[in-house]
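The other protein chains are all here in position, but one chain of the complex has been omitted.
Then we have chain A:
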Amino acid sequence: MTLDQHENERSPQREDANGAGAMRELARLWVRSYPAISAFITANVADAHHAEDLVQEVAQVVAEKFSEFDQQRSFVSWSLGIARLRILKYYRTQSRDRLVLSEEALVRIADALEHVDVHAEQRRDALRHCLGKLSGRRLTAIEMRYRDGLKVSDVAERLKTSSSAISVMLHRVRQSLMECVQKRLSGAETP
């Protein structure tokens, strides 16, 4: 052990500074990775509240294990790995009330998300613009599903229609949003 190492271990001030530095780094990395991690979990866990729980759990594990993180690796990839294991654990411990992709497929999606994530902020801005164009029943359905975290069947009940009708409606709204986002990102649609 060098004198500096010894000092680092013994000095509360330095230890504190190192800890603060690590936490700053964790904070920076987490902010950048958050879109991909939360997207991965939310897409694979339909229950909005459980998905939020899992995002929080992953955040907790990431913070607790950050000292073990190899800085040479991709943080997003490492965090998505933790998220994948948590999702699988979630389905093992929960009564299996929905169908989920295999671990192999989850790995593929996580890998893809890592790259999509690079443009997450631009996508987000574009999506905000596109959401602003929604109105009427389509907007109501989206708000119920996303803001209020309702299941498709609950949205259907509140809008006094069938689940399959809501399913189709949500799909069409998403498709129109996706097209709008892509147009906007490609510059085909001006502000």
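Note that a residue touches a chain if its C-beta (ideal position, glycine included) is under 8 Å from a C-beta of that chain, and two chains touch if they have at least 3 such contacts; residues count from 1.
Just so we're on the same page, contacts and distances are computed from a predicted model.
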Refer to UniProt and select, among "Molybdate transport system ATP-binding protein", "Glycerol-3-phosphate acyltransferase", "FecR protein" or "Lipoprotein", the name of the complex member that is left out. "FecR protein"
Given the contact definition stated above, which residue among A:Q72, A:S102 or A:S186 touches the chain not shown here? A:S102
Just checking the interface: what residues of chain A touch the absent partner chain? 15-16, 19-20, 23-24, 26-27, 30-31, 34-36, 38-40, 42-44, 46-50, 52-53, 55-57, 59-60, 62-64, 93, 97-102, 104-105, 108-109, 111-113, 115-117, 120-121, 123-124, 127-128, 131, 142-143, 145-147, 151-152, 163, 167, 170-171, 174-175, 177-178, 181
